[in-house]
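The complex is shown incomplete by one protein chain, all other protein chains being positioned as in the whole.
Our next item is chain A:
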Amino acid sequence: MTAPSSSDSDSAVRIEAAVRDALVMIQPNAAGLDGDADLAREVGLDSVQVMDMIMEIEDSLDISVPVEVLAQARTVNELRDGIGRLIGSSS
């Protein structure tokens, strides 16, 4: 296993920030939320709000997130990791 490069680390920080910023924009009460919190059950986001959040992330990172990626992400951390894999696979 190789150590993560500084660019990987930068990318991870950027994705985390984009996800967090978008989440707070859609649900202001979600600031400081645990990354393992369930977006629907615990944060209370409905499907439309999740879509709005994703579109904020897409604009922030200049990416397109396939709907299939969303379906696999139930928590903030899972969403962050899914987007990380998406960006990694396209680079």
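Simple rule for what comes next: a residue touches a chain if its C-beta (ideal position, glycine included) is under 8 Å from a C-beta of that chain, and two chains touch if they have at least 3 such contacts; residues count from 1.
Basically, contacts and distances are computed from a predicted model.
For the omitted chain of this complex, the UniProt record lists the protein as "8-amino-7-oxononanoate synthase", which is one of "Nitrous-oxide reductase", "ATPase", "8-amino-7-oxononanoate synthase" or "ABC transporter permease". When the whole complex is considered, the residue among A:12, A:25 or A:55 that touches the unshown chain is A:55. Residues of chain A in contact with the chain left out of this view: 46-49, 51-52, 54-55, 59, 62-68.
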